[in-house]
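Only one protein chain is missing; all other protein chains are in place.
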Amino acid sequence: MNLFLDGIAWIFDPAHLNGPGGIWVRIGEQLSYTFGAVALAAIIAIPLGLWIGHTGRGRDVAVLTSGGLRALPSLGLLIIFALAIGIGFKAPLLAFVILAIPSLLSGAYAGVEAVDRRTVDAARAQGMTEWQVLTKVELPLGLPLLIGGIRSGVLQVVATATLAYFASGGALGVFINDGLKTRDYAELIGASIIVTVLALLLEGIFALLQRLFVPRGVTAGRISDVRSRPLRPRAVVGSPIQEGK
Amino acid sequence: MNWVVNNLGLIWSLTLDHIALAVPPIILGFLISIPIGWVANRYHASRGVLLTISGLLYTVPSLPLFIALPAILGTGILDPVNVVVGLTIYAVALMVRSVADALAAVDSGVRQAATAMGYSGWQGFWQVEFPLAGPVLLAGLRVVSVSTVSLVSIGSVIGVSSLGYLFLNGLQRNIVAEVISGIVATLVIAIVFDLILVAVGRILLPWAKADPSARQTRRRTAERALTGTVTS
């Protein structure tokens, strides 16, 4: 446990916290990668995902592509970009955008698809246009899953952004690289603690957001019966999945 | 291309290292998560707690975990055990939810029919619930497999040999072909593992193909696992 105490002591050393290459700056870089990459990925993936979910077209392609993208090792991807477009912040950012896309894409189409088809039919039968069906029915009801996708993308990138230092892109990985080189275990553990706490904080914030965005009525209880308990236990806000940490 | 041809031996041996690191976490993760997932599904109060813990475990980024494990386990920092344990933790974190979801998705009518016919609890679990949960479990296991194979490379950062070596070495020596061959080899492993899992599923779960409702649940659960949000 002493190592962890050393790590914590390392974090709170003012010499490490402040200054141009200090902890605060690196945290800022880590978060910039996270939100920057997710925002860019969202611009591409969410409209595409909604379209796929609404029309049902291109679903198989989307499933296959996002499956394939998930299998990509994030470290390799990042390094390929670094070699191709040069070191700096662009290469990691691009790699992280690609990492975030599968989660956002599947969150968007799965959200729309998860909406009960009878509800959609009913909306259409009442005379809603396709646009209205999408924006007034499918989107609000699919929102929890969509946000889940964003959450999972954010967590994936915040964890993976640690690797940006391989492309000389800064962020918290710089400390880990330093610690590994100089065998400074306090620095290694300290930086690891910061990354983990950052990820847990974001996870908490998104868990809360997701809970807020479950439409009222969807979470309402269901009848029970001696014969059959409800097949689907009520929706529970769950946890994300990320691969390329 | 020259680099690849000249280094086929290296790529092959790193591929074997990579596989050796990836297989134990997938299998161990599956086995460990069955009892935990069962408890999560069986006892309502425990579900939230167990799933939250596994969710938080999964949130811990892999590089810090690999670094912290030696301090916890007392292993050396270069010990491959760190990577295996770390990846097993992720596999369990992912799989517990799949197991709980898979068991919850078993039709309660069927479960009750099994009880009514006189299956004891233990028999009912292994002969009815577990096989019926099979398709969803398989979907979860496929996600675990892909995720584990892709994460193994991170171990190279702390010096545990895997295909990740090709990334770091390629970066240092500026050899694009080396990095690409590492990515391709990782993808090939992921695909082969996936095909093996699908084949095993075909053999062990022949009925799943006939049952459209099972297919539906399986797909939904896989998607839920992938987007990682609402569970049912």
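The chains carry the letters A and B, assigned in the order they are written, with residues numbered from 1 in each.
As a working rule, a residue touches a chain if its C-beta (ideal position, glycine included) is under 8 Å from a C-beta of that chain, and two chains touch if they have at least 3 such contacts.
Simple rule for what comes next: contacts and distances are computed from a predicted model.
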{"item": "Name per UniProt, for the chain absent here [options: \"ABC-type quaternary amine transporter\", \"PadR family transcriptional regulator\", \"RNA polymerase subunit sigma-24\" or \"Cytochrome o ubiquinol oxidase subunit 1\"]", "value": "\"ABC-type quaternary amine transporter\""}
{"item": "Per the touch definition above, residue among B:G48, B:G76 or B:G109 touching the missing chain", "value": "B:G109"}
{"item": "Candidate in contact with the missing chain, chosen from B:N6, B:Q123 or B:N174", "value": "B:Q123"}
{"item": "Positions on subunit B where the hidden chain makes contact", "value": "107, 109-110, 112-120, 123, 128, 131-132, 134, 205, 207-208, 210-214"}
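The rule is simple: only the chains that are shown with their structure count from here on.
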{"item": "Euclidean distance of C-alpha centroids - subunit A vs subunit B, Å", "value": "19"}
{"item": "Contacting residues of subunit B [partner subunit A, same complex]", "value": "47-48, 51-52, 54-56, 58-65, 67-68, 71, 94, 97, 104-105, 107-109, 112, 143, 146-147, 149-151, 153-154, 156-158, 163-164, 166-168, 170-171, 174, 176, 179-180, 182-183, 186-187, 190-191, 220, 223-232"}
{"item": "Interfacial residue positions of subunit A with respect to subunit B in the complex", "value": "3-4, 66-68, 70-77, 79-80, 82-84, 102-103, 106-107, 110-111, 113-114, 144-145, 147-149, 151-152, 155, 158-160, 162-163, 166, 173, 176, 179-180, 185, 188-189, 191-193, 195-196, 199-200, 203, 210, 227-229, 231-233, 235-245"}
